[in-house]
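For this depiction, one protein chain was excluded, whereas all remaining protein chains were kept in their positions.
And then subunit A:
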Amino acid sequence: MDLLSDKWIVNVVLCLLFVGNCNSVEKKIYINLNETFPCVRLLNATHQIGCQSSLSGDVGVLHLLESEENLDWVLRTGPNPPYMVILESTLFTRYRPCSLKNGSSRVAGVLAVQPTSNPPEGFSPHTSCPNENTGVYSETYGPSYAHCNVTMWNPLGTGISYEEFDFPIFSVKDDNDTEVIRRCYMEHNRAVNGSTPQYPLCAMQLMSHMAAVTDTATCMRRNAPTFSLAPDGVCDPLGDANIWASTKPLNSSTKGHKDGVSVVIAATKLDSRSFFFDVAPGADSAATGLVALLAAASALHNATAELNRTILYTFFNGETFDYIGSSRMVYDMAKNDFTVDLDNIHSILEVGQVALGPDSRLWLHSDPVSKRNSSVNVEPNVTQPLPPSSFQRFLLERPIPGVVIENHQTSFTNKYYQSMFDNAEYLKLNYPPNLTPEEQLELVTDSAKALTEVATTVARGLYLQAGGELAQMSRIQADSELVSKMLYTFLVRVNNSWFDQLVKSDWTGVLSELMLYEINTSERKVKTTEPALMVQCILANLTGSIANITEVYFCPFSSPNFLFLCCQIYSYLWVQGPVRPNSTERDSFCVRSLVRQSKALSPAFELSEYTSKNYSTWAESRWSAIKGRIFLVASHDLEMLTLGVGVGVLLMSLLLTYIVSSKADILFSSGREPTNATY
């Protein structure tokens, strides 16, 4: 017994000593990819788009696509299909994945390496005529303008975001992990001087299995199957929250038409997308318009008391996916389920993409079909239809006068519309790298100055529309430091001292390093995501007033998520406030404002019309795990040989056991001595 326990102790001690080196076998074989952005499956009333992998992931031998000639290796001549294609940064944008799709039995997946700088020729995975089926132009309304007959809004659009792939496509940043992948390829997979590469080869496995199929009606039906005991949902409808605020108090508990209230709507959108999931910087397409409108709201804050019309600032969410937010708001207004209704609307001013370069100008777009009684000063060119904008959804219900402010006269000037390259670098927000984040926050770039002028124009236009006097217009001016800080917050880094002052203290951990806009999935109850919450906080601070409340407990409904339920007129927000000098304490206070949220879920899901042609029916599939890893694979022959040897050993041992047991009496008969019963 003593010897046994000693041995046991020694074993335990040895294992503990080596516990740092006790690598699992898995770690010795696989190298996991850390930060990947997959392409996911989305469904609408008729189609499914996006990528799908097999249930346990797709495995393929790595192949680095250095130039277009190498594609032949993957599609035809390579001896070890299926291949996992790595698209280097320059090829990713120039290269249309359609030919990869055609050879999809030999292609196991694609890994796209993100370029470190934007491709100069432009890249847009979106369609060339965005939202063409849910806009206002159709066979019954301006048929000559429908389907971008007059102007192709997004000429660089390739439409790959809306195609279906049956292999996984992932995107990775160009960092150390990617170097490891390249090295693995160079050492093992490279064909040297025409010879075929020998096993073992470097392979990669990408797993992004999507649960939903076919279309939204099918997946919503399968969300609640007839027999299942604990149904596991397969998809979620896309939805989030719209943020809106008025300049005069409006009683929210009485819905429908309000007598004597005339509203000017100032609209913009706050979402964007790209080919990959959760990558959506949306600098020109969303951030510029939203920052301009926020700055205009701040500039008008002191001047709105004397206006006779109310201005309603609305930030629509989900506009990229067939106008989810604006169609929902129009639907609510038409059903008398919103604070005001369509008859209260006097006019609409929408702020679209407004990034201005040194020689670009602002253009006003309006609808050539509707009869206009508008009192807008400038008469825009009336033979061109409206660009894709939330205003089109309002026009579907009523002929309301309105304009859309954009930075393009005909087609978009944005070369990276709805792509991952529509970022701070495209807007030329160039912060010199030697500045600290604090100094970068304070720096007012040229783009910020240009955007401030846009904001001033928007503010003055709204002022005039709402009944202000022309003579008083010049005192309305947007603040360029505010614009610069907001651009920095939305496009470069959220975690900065200006934004920290605005949020409640238990919130700062939730927001991530870099802002990403994307319409997020809702599970029937809409949860608000970061961009909407950020806009809400900023808007409350810019248009609200400090309430005479000193304790957070008495600041009613002060969490942003409560703004759905609360208040008849005012909403409250507890603000952290600035840090006191020479201490870590903050002067917190309670802000009272007129900011509200409204649900941005398509009416198709409210009415359960999943095949609707009028409303957005976009839904996103659910998935279980998204990961990738690389490892070395042996040849198929070696695997079969190992299996064969194993089976042979098994059969041999069975045979041997049978022979031994049948001759047991001969083999084991000797050596049996008579026992002496001594005990």
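As a working rule, a contact is a pair of C-beta atoms (placed from the backbone, for glycine too) under 8 Å apart; a residue touches a chain by one contact, two chains touch by 3 or more; residues count from 1.
FYI, contacts and distances are computed from a predicted model.
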item	value
Protein name, per the UniProt record, of whichever chain is missing from view ("L-serine ammonia-lyase", "S-adenosylmethionine-dependent methyltransferase", "Gamma-secretase subunit PEN-2" or "Ribosomal RNA-processing protein 44")	"Gamma-secretase subunit PEN-2"
Absent-chain contact - pick from A:Arg222, A:Arg309, A:His365 or A:Arg460	A:Arg222
Touch with the omitted chain, as defined above, among A:Gln52, A:Ser480 or A:Thr617	A:Gln52
Which of A:Ala211, A:Ile549 or A:Leu632 contacts the chain that the document leaves out	A:Ala211
Absent-chain interface as seen on subunit A, which is shown	52, 55, 209-214, 218, 221-222, 225-228, 234
